[in-house]
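For this depiction, one protein chain was excluded, whereas all remaining protein chains were kept in their positions.
And now, chain A:
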């Protein structure tokens, strides 16, 4: 793109240069023309001066026209210069074989043509002056011509000024174009340098891209690592949760104080204690036995080592046994009394035990209340051998 722009600019510059050249040429031409015209004006003024000084000459326009019929350009010059001679000019034109339409378009003709016409015209005038420098009383005619010439000169001056203005304009334009070209060149340079810089910068970015790519790769790797870590940590957390772990800042663990496990533990403790005690007791017994000491007493002593539970149980047993015994005693008592009473009433005899091995038999029918028979057992305890004792 830049290349294109540069090319365009160069083309433009070339164009402008060629234009400039053209303009220069034109200007040179104009300058030459002006010089020529000035010369002519000088000549004319000379002529006029000489005329003014009393030299008169009679020049018939017709004649002149005829004189210069070989040169149509002079006619033309005259035509354009002389207002009011239209018909003559046109007639003369027609005579020469030119179309009169062209006569009035003089101002539109190219400058070169103008110059040529003028030059030729001037020459013709001068020639005519030279040839007919015979003093004559044609001053009005000359005056007119003079005026015409002056007008002509003025016109030319105006034209020249116009041209100069044009020239300066063109120059200005050229200057501005040059400036523009310079500017464009500068711009181009700037663009070029920028391009260079851009190339450089792209180079830099390439490096940067490489480093960034490396960084991305690094970060990717890190991310992968972190993901892996996260996964493993999550798994760990899951495992810990499944193992019963908890956040002590949010959670607490409660249980019923009298739970089966602690009860079992307590029971086990007691049992253990009992067993330990029993073990201790048995060890003591073993020691005593091994020493061969009085087993009985010591056994009783050992017996007192029995556990309070056992003691309590035995006590309970004793109590119930005593109670049973008591009850039996009472029953026996009553039964014995009942039986003795029945025996006495049915048989009329009562047997009492007085002392050991001595029985007293009393009858309900005894004459005296104190009458009784006393029997005594002799060793074998056979009642037949009882010694009769009578009491009075």
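One rule holds for everything that comes next: contacts are C-beta pairs under 8 Å (C-beta built on N, C-alpha and C of every residue); 3 or more make two chains touch, one makes a residue touch a chain; residues count from 1.
Basically, contacts and distances are computed from a predicted model.
Q: Which listed name, "3'-5'-exoribonuclease", "Trafficking protein particle complex subunit 8", "NOP14 nucleolar protein" or "Mitotic spindle assembly checkpoint protein MAD2A", is the one UniProt assigns to the chain that has been left out?
A: This omitted chain is identified in its UniProt record as "Mitotic spindle assembly checkpoint protein MAD2A".
Q: Any idea which of A:264, A:318 or A:336 touches the chain not displayed?
A: A:264
Q: Of the residues A:242, A:291 or A:346, I need the one that contacts the missing chain.
A: A:242
Q: Could you list which residues of chain A touch the chain missing from the display?
A: Against the missing chain, chain A presents residues 239, 241-246, 248-265, 268.
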